[in-house]
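With one protein chain removed, the remaining protein chains of the complex are shown where they sit.
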Amino acid sequence: MLEIVDIHKEFDGLKVLNGVSLEVKKGHVVGLIGPNGSGKTTLFNVIAGVYKPTGGKILLDGEPVHGLKPDQLYRKGLVRTFQIPRPFRNLTVLDNLLLASRNQRGEKFARVFNFTKWKMQERELVEKAEKTLELINLIHLQDEYAGNLSGGQLKLLELGRALMSDPKILLLDEPAGGVNPTLAMKLFAKIDELAHLKNLTFFIIEHRMETLLNYSDYMFVLYKGRVIVEGKPQEVMEDEKVIEVYLGEL
Amino acid sequence: MSKIKKKILMLVAVILLVAAFGAGCAEKQAPSETPSEKPTPSEQPPQPEVIKIGVLLDLSGDLGAIGQKMKLGAELAQKEFDSLGGIGGKKIELVVEDAATDPAKAVEAMKKLVEVEGVKVVVGPMTSSETLAVAKYVNDRNVVIISPSATAGKITELGDDYVFRTVGSDDLQAAALLDLMKSRGYSKIATFVIANDYGIGFEDYFKKYVPEMVALSIRYDPQKGDYRTELQQVKDAGVDAIIFVGYVDSGKVVFRQAADLGLDEIDWLSSEGIAENVMFEDAKTADFMAKVEMIGTKPSSTGFTYEKFAEKHRQAFGSDPDLFSDYTYDATMLAILAAGTAPSYDGPQIREALKKVSEWYNGATGYKLFDENGDPAFYTYNVWKVVKTDTGFKYEIIGHWAPATGLELIP
Amino acid sequence: MPFETNLLQILFNSLISGSLYVLVGLGLTMTYSLTKFPNFAHAEFITLGAYIVYAMTDILNLGLISGIIVSMLITGFVGVACFLMVFRPLANRKGTMVHLMISSIGVGIFLRYAIQQIWGGQELHFSKVHFAGYNLGPLRVTSLWIGIILTAVILVIILHLILTQTKLGKAMRATSNNPSLAQASGIDIDKIIMIVWFLGAALAGLGGFFKAADTRIVPVLGWGILLPAFAVIILGGIGSFYGMIAAAYILGLAENFSIIGLISLGISTDYRTAIGFVVIIITLIFAPTGLSGINFSKWFKRRRPHEGEVME
Partner (left out) sequence: MAFPIAYLLDMLVFTGIFGIMALSLNLEFGHTGLPNFGKVAFFMIGAYTSALITLAGYPFILGITGAMAVSAFFGAIVSLPAIRLREDYLAILTLAFGEILRLILKNEEWIAGGVLGLKGIPEALTTTSFKSALYGHLIVVYIFVVTFYIFLRFLEKSPYGRLLKAIREDELAAQSLGKNTVWYKAQALAIGSAIAGSSGGLYAQYLSYIGPDLFMPVITFAVWAMVIIGGVGNHKGVLVGALIYQIFERGSRIFKDYLQIPIDPNNMMFMIFGLLLIIVLMFRPEGLIKEEKIKLL
């Protein structure tokens, strides 16, 4: 599904990614862990088209996608969330979700005047958005401005937007950060379900690896811009290098 | 969907209503608003107790300093009438507004004068762009304007309307300057003009009539304040003379930098824009102007009537009259006389009265008969020269120019 | 029309123009790089500086040097006052960059008309100071022009030393590069920002004096030079001290040599004013990071993109 080959990235001579190579298989929930400053978010930003890689290749379904802009990647089915949520603050929660939907014809200037058509479509999308909101427990806040949500709720909104966009692969940057543990568990269960029932692919950054343990199929550990360990969650957890890295951080 | 349709329908209805109402009002009011079209003597507004004269000058902005002094000219005219008990027993009231050297503001201020104050005759505006900007409005509204200082040739083209001016077109002054240049035997000149209607008008004239003489032409931005390289180019070009057209503010900057660059070996010619005593307040500028024996032209203000005006000005304000304050004085006098002698305080009649008054009025700047375009029919220009005297500096009159007589230099 | 152009003089003129841009632009680039918004009221700091020198020398009969010092102090305090009373509260209330820009226009309008109210709209001159002109080989120079160039050079050297050799300078650079990191490493960034606003406005006042001495004192003095000053700091790369200095002289050269081109092509020399604007547009289209994106980035580095931020 997603193949990353020898990705390098440097800022003003500072090397952040040092030849990262990894593969995310279709229908898998794949975790990316690593201590602070290991380059996780930078890698996400490179994959999602926010940064151009200094070197290396990114393949989506075998097709090179490095250097594409975020909106082009979205159209190819790759959607991401942000570690620090980026909601549309002065729009309602519902609108935030609706904006994530694909092919709303009313978003084209040439078609906006045919309002009977886009209104019909909008009704369907609202239904879909409401279902998603129920899933992420935000249905009661659907008419609230996104700017008024709490940190944890914003994280959920991020996830909701990503789910709303019918992606093939989702890049989630710490989806459970700041979310209360019970709900986080429910979320991961849902992710697990989506992955295996709907054949969606998830690539998830988590700082605390315990959370991912039960729900991921595979795991990569990033350290100083390199993948140092990969494997099944249980194997990774027990790997000496991983323990060392995390202890080193402490 | 239906909601939007309803709204649109509502709006269309409102628009139609307003339109119908407006048209109705217009129909009803049309006759009384424009008595000139159907003059019925019984409906004529009676003469008011006080005769209001609008004064629209640039009291702030780039020309604020000049405008403030021109205002004194208008005040002097009013005082004179008031000391005689007004005109026909009616007092004169000046309604002064500031156009802030901005044509948009001039339009707005003009409308305030006319619509709110009910003024039918206005002295002003000062600049040509302002005059062009208000021309349409005052013609539609039948309000007489007399500009004391709008000198662009284009204003002549406005034709027979409500726009008058007491000062001649720049094209004439440029002709005077050209004769002066020829009398001095220049073959190559440089023009150095302010980049606005005033300066560019002169540049265009020289480029049109003596293109072979103009070796290079410079337009300068009065805000820039850095003219060294422009001046250096003039110096390097080896011209016989430099024709400077600008105002006091930037003129001082140009002359100081010219002095610093040693441009004192070329002849300098200029126009009325800098022919003002405030130029001498800055010692360096004054020294430079005297050293190069700067000469130039300005709309004439000499002779017995001017001396009388100047004396009155000194008595009233303790200072010599400055640039265009004589023209403002004459414009105000004409406005008062026209409004006072018109059968009613009403634009078209004031306009006719103004034409009559202008046939005999002899003011600070001479006879002010208007031609068919509202321009003065007679104009003479003075030729001045900057000289250093025991007490300071002054503009000495060394000759005159008129279309009929050409250039006459005092020997 | 072929004639010999005194290129040396034009080069020298460019040096004067460039130095004036350095003088008025230094303060602007300082506050811009620290508070991250273009302060349009900087124009009025420039104007105010000129008027206060005038008040000191021509009205109170103080000497020129003490007049300039007093002017720099007062202008500096006005700058800090504007920052404390308007810009900081606004930024604390989550005002965006555009809000800050508009508020600076509001401050500018207020100050300009307050100045006009106090000193009037008519142009003024420093009557107590005189600058002699003389020939220096093929060059015409005056003591003022040499003063402008020397002051610019000395100022640049002093600021260079402050920025590289002192604790204050290092703190300033750190605050400009990454305020939160600077704060984390124990720098009192509020104090630093206040010092920079003081210095920025004081330098504007000094630049205003030189600009006014070279021309005249009017309420629009600063406004007339503000856009070229923006051109300079954009060409230099915002926040780049050395880029801005190079850009000032590049603009000086471009403006002065453009006159030759415009004259020989028979085009209006009024377009000289447009050079700065064209510089702005070309720079922003082709190299939005300005000269600093190319080199000179040793001291004031280009802002490093933080995670999640779009690179330009």
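Going in written order, the chains are labelled A, B and C, and every chain counts its residues from 1.
Here, a contact is a pair of C-beta atoms (placed from the backbone, for glycine too) under 8 Å apart; a residue touches a chain by one contact, two chains touch by 3 or more.
Because the structure is predicted, anything quoted here is derived from the model rather than measured.
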Partner chains on view for the chain not depicted: A, B, C
Residue of C:Phe3, C:Phe77, C:Phe131 or C:Tyr271 in touch with the missing chain, whole complex considered: C:Tyr271
Absent-chain contact - pick from B:Ile53, B:Ile66, B:Ala100 or B:Leu269: B:Ala100
Absent-chain contact - pick from A:Val112, A:Ala189 or A:Ile243: A:Val112
Where the missing chain touches chain C, by residue: 36-38, 86, 89-90, 93, 95-99, 101-103, 105-114, 116-117, 227, 230-231, 234, 267-268, 270-271, 273-274, 276-278, 280-281, 284-285, 288, 308-310, 312
Residues of chain A in contact with the chain not shown: 48, 50, 69-71, 74-75, 79-80, 82, 86-92, 95, 98-100, 102, 104-109, 112, 115, 118-119, 122-123, 126, 143, 145, 161, 165
Sites on chain B contacted by the missing partner chain, in the whole complex: 4, 7-8, 11, 15, 18-19, 22-23, 25-27, 29-30, 33-34, 37, 59-60, 97-98, 100, 102-104, 107-109, 111-112, 115-118, 128-129, 132-133, 135-137, 140-142, 152, 154, 158, 195-197, 200, 204, 219
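What we mean here is this: only the chains that are shown with their structure count from here on.
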Of all other chains, the one whose Cα centre sits farthest from chain C: A
Per-chain Cα centre nearest the global Cα centre, belonging to chain: C
Top chain pair, ranked by number of contacting C-beta pairs: B-C
Centre distance in Å when chain B and chain C are each reduced to the mean of their C-alpha atoms: 38
Whole-Å separation of chain centres (CA-atom averages), chain A against chain C: 45
Complex interface listing, chain B residues touching chain C: 60-61, 64-65, 68, 195, 215-221, 223-226, 228-230, 232-233, 235-238, 248-249, 252-253, 257, 259-262, 281-284
Chain C residues within the chain B interface of the complex: 1, 3-6, 9-10, 13-14, 16-17, 20, 116, 121-123, 125, 127, 130-131, 133, 135, 140, 142, 144-145, 211, 214-216, 218, 220, 223-225, 255-257, 259-260, 263, 268-270, 272-273
